[in-house]
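Below is one structure, written out as structure tokens, with a few remarks after it.
Rest of the complex left out; these chains stay put.
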Amino acid sequence: MNVAIIGPTGYVGIELLRLLYKHPHVNIHSIHSSSKVDTPLHEYFPHVHGMLSLQLEEIDVEKIAKACDVVFFATPSGIAKELALPFIDKGIRIIDLSGDFRLQEEGMYEQWYKNQPAPMSYVQQAVYGLSEWNKENIRDANVLSNPGCYATAALLGLAPLLVHGVIEEDSIVIDAKSGVSGAGKSPTMMTHFPETNENIKIYRMNEHQHIPEIEQQLAKWNKNVAPITFSTHLLPVTRGIMATMYGKVKKEESIERLINLYKECYQDCSFVRIQEKGIYPSIKQVYGSNCCDIGIAYDERTSRVTIVSVIDNVMKGAAGQAVQNFNIMYGLDERTGLDFLPIFP
Amino acid sequence: MNVAIIGPTGYVGIELLRLLYKHPHVNIHSIHSSSKVDTPLHEYFPHVHGMLSLQLEEIDVEKIAKACDVVFFATPSGIAKELALPFIDKGIRIIDLSGDFRLQEEGMYEQWYKNQPAPMSYVQQAVYGLSEWNKENIRDANVLSNPGCYATAALLGLAPLLVHGVIEEDSIVIDAKSGVSGAGKSPTMMTHFPETNENIKIYRMNEHQHIPEIEQQLAKWNKNVAPITFSTHLLPVTRGIMATMYGKVKKEESIERLINLYKECYQDCSFVRIQEKGIYPSIKQVYGSNCCDIGIAYDERTSRVTIVSVIDNVMKGAAGQAVQNFNIMYGLDERTGLDFLPIFP
Amino acid sequence: MNVAIIGPTGYVGIELLRLLYKHPHVNIHSIHSSSKVDTPLHEYFPHVHGMLSLQLEEIDVEKIAKACDVVFFATPSGIAKELALPFIDKGIRIIDLSGDFRLQEEGMYEQWYKNQPAPMSYVQQAVYGLSEWNKENIRDANVLSNPGCYATAALLGLAPLLVHGVIEEDSIVIDAKSGVSGAGKSPTMMTHFPETNENIKIYRMNEHQHIPEIEQQLAKWNKNVAPITFSTHLLPVTRGIMATMYGKVKKEESIERLINLYKECYQDCSFVRIQEKGIYPSIKQVYGSNCCDIGIAYDERTSRVTIVSVIDNVMKGAAGQAVQNFNIMYGLDERTGLDFLPIFP
């Protein structure tokens, strides 16, 4: 398969290249940028020097459409909603890693992204690529909307509880923590080393744009779900998301029953690993991999369940899941090009 | 005032020395250890070389009691419950920074610390040193039980909500994050650099020994308080605790009203700094200081309040608060020896 | 003494404020910026909230000169060379923490700073504030040129070897490592967290502007000194400089003799701490303090001496040494306002 990547100079784009470079069924046909044409990629990323000798090209829809089977958008939100449209019109499959095609309800994109949305007719074609829970639809997707990093960690962790009605629908609290790569490659005060290092900061409290994305999917599983409380913390690490999530059970539970429920839900999922009783995952144990590791606690004193869900935000939270979805879209084993161990330490 | 310090070779002990070294009313009479007698302190802490030329001495109760007004215990839990008793018997004031005199209810220490408690008659003499909320009793304390680090961050953050009955008593979720210095100076797998760096880990989920300490104090403020959900995360930073806390309000609130409530509660407290609307504290902004900074959010979508409380675990979470309590006990301005700015960056 | 600070919104400026806030003989009269007038300081530095309630003012030379005894310039290089001149003309003592008054030789500033220098008549009035080696001149300085951070670490470490002719004058290699705060408060790609974290980078190889400053001072001690090899590494830490320095001895030495030489040279210097044989300083042991710790190795196999000199770049490498120089200029004990322990861990 020939693929083109638009926006390869960000952290998600380069991770996508790392994966596709080794994917047995992919040929990286070309990489594109609207602003940085004719520069070799290694000027942005010295680590690919001598290994990936690609040059940034302009975005010529005709040319790309002719040569490629699929186009990945690794651009920030606000780009694909325009640039992807002509490809969609031509019937080229696109995989968008931004938030531009995620929110199906009118008005939500404007409210949370503070920006004009893509035309609704396009958004409605999009299939939400939460691989483990939407495989059937992903298979046939022409417009694949890859989930947000926080949304992936949160949804995979909460799904069994909501699908099976284990917790009170208005009791969900998500305390999410992310590494700094999630903020992208442009330097800001927020990501300036002396400000971030030895620190943990709160940002976008109850205002993060992944909130409506999470609620939209939760509502598909359980229509009684109430708005969630969602706080986001910036960790002094490069990669990794941990979502620590809390909910009140509807009736008395046992930790064994809960762990079994999770194991059953995810028994056919290569990348979701349920931890044993008393074991909680750390972000480093999924570093560089497409895994989502989930730990489960139940406290009889409070009747609350605590779910700890970790991913590598650049992988399962972005490029890794995009490749997983690509595999599903093309009928490949979902592990193709992703079946390596996390890197540790 | 002449003071002795027992257990100065840990991180809390050395921080206590840093503070007392500059305290205008304190003479550090002697430092003591049961195991490391006759070693100069700088063998444990090269940074004091040439500045603090103290030598570790054995613990001779008679000698210390004769020379000193107050004895600080900067020992791990399980030591002061025995070593402090003869000092108490002799009427020497003690300030214990461990958990040995914190839990007033029979059986609780055994349950949470997995150890035999101090004799209850001694425990009951102890005054809980949450400086901002117990000043009257602290003034006259002979046995001052200095609060735990997590407990300090959590209690200062929750107090106004509980004292004023703002939130449902069974709705409290505390998501706490701590720097590694909280785990002490002994190397373990948990604190081994390659395992902790670029990581965030969960430990003692719902089992941390500060839980009963927090619940005990919350119950003093509001006897209807239900057990709390409390999870503890290890951050890849040296110092700092952030407690992100969630509760459901009893009736509709506004962010302005809540912030005012906090400002009023803490208007006479030099070390508690309430953040303005939309501002949340980060741990680095209290580094090296005795401050507790508190940010408040209210989400109308969920009727939940989120409180973000940060401290330096070695300071307000241990040595700093101990000096603050010492000041109160001796009728000094509580800021004495603590009135410096946090160090930044 | 009334002091004004120009440029307090950088990392050096805020550290200066931390020190002067507690200095017993200083009143911080006002803080000034050319661009950010009328903003409260805590908008730049949340950590001073509620403690330092200063507002940025414009730079009115008349007003400042009337009210203040001394003006500190904590501005980047290129500012003081103009803004300081009217103060100098009025006979106000200035302490410049930038490189603008350091290079006495015509042409050097232009060559290394790529910028027009201050008028030579002003530069020649400046006294180089390497406190330990220039005390006599500092006492009477009207224009105090505070040394660069790398220069301080390197010069204090090399001085005894050059002054006493221990090493070959053309054998000096300086391998210097600095924390990121040295790069200032403006975010750049170089200081973007995901790029700096878990990394060590080289920058300005053999081109750092502290090279001529070091060579100028070395030449004062030993006129045969040849150009130095000087490489600068960016460490993934916030504070601290380590200079590891190498030289070939002229005749056979012993480690004992060398350590004694250093101890003698620095016997009256409160802030320079010579390590014992086999002990080498780490940057963390001087964190937040004005200390310069020096370790000495001698290898008989190679006849080379290795000197390890560490400082806190924001302290002894900038604000701390400025206060030390201020003390000397006003006949105070040089430790005034600086006599606290490093913060550890």
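Lettered A, B and C in written order, each chain numbered from 1.
The definition used in the following text is that contacts are C-beta pairs under 8 Å (C-beta built on N, C-alpha and C of every residue); 3 or more make two chains touch, one makes a residue touch a chain.
These numbers were taken from a predicted model, which means no experiment stands behind them.
Visitor: Of the full homomeric complex, 3 copies appear; what's the total?
Guide: The entire assembly in this structure file is built from 4 identical chains.
The criterion applied here is as follows: only the chains that are shown with their structure count from here on.
Visitor: If I list every residue number at the interface of subunit A and subunit B, are over half of them used by both copies, so same, or under half, so different?
Guide: Answer same: the two copies use largely identical residue numbers here.
Visitor: When the centre of a chain is set as the mean of its C-alpha atoms, what distance in Å lies between subunit A and subunit C?
Guide: That pair's centroid distance is 46 Å.
Visitor: Hey, how far is the Cα centre of subunit A from the one of subunit B, in Å?
Guide: Roughly 39 Å, centre to centre.
Visitor: Please output the residue numbers of subunit B that touch at least 2 other chains, ranges allowed.
Guide: 198, 238-239, 281-282, 284, 287, 345
Visitor: Can you list the residues on subunit C that touch subunit A in the complex?
Guide: Residues 11, 179-181, 185-189, 191-194, 196-198, 236-238.
Visitor: Using the touch definition from the top, list the residues of subunit B that touch subunit A in their complex.
Guide: These residues of subunit B touch subunit A: 170, 173, 175, 177, 194-195, 198-203, 205-206, 226-229, 231, 233, 235-240, 242, 244, 246, 280-284, 287, 295, 297, 299, 301-302, 304, 306, 308, 345.
Visitor: Can you list the residues on subunit C that touch subunit B in the complex?
Guide: For this pair, the touching residues of subunit C are 11, 14, 17-18, 21-22, 45-52, 181, 197-198, 238-239, 273, 275, 279, 281-282, 284-289, 293, 339-345.
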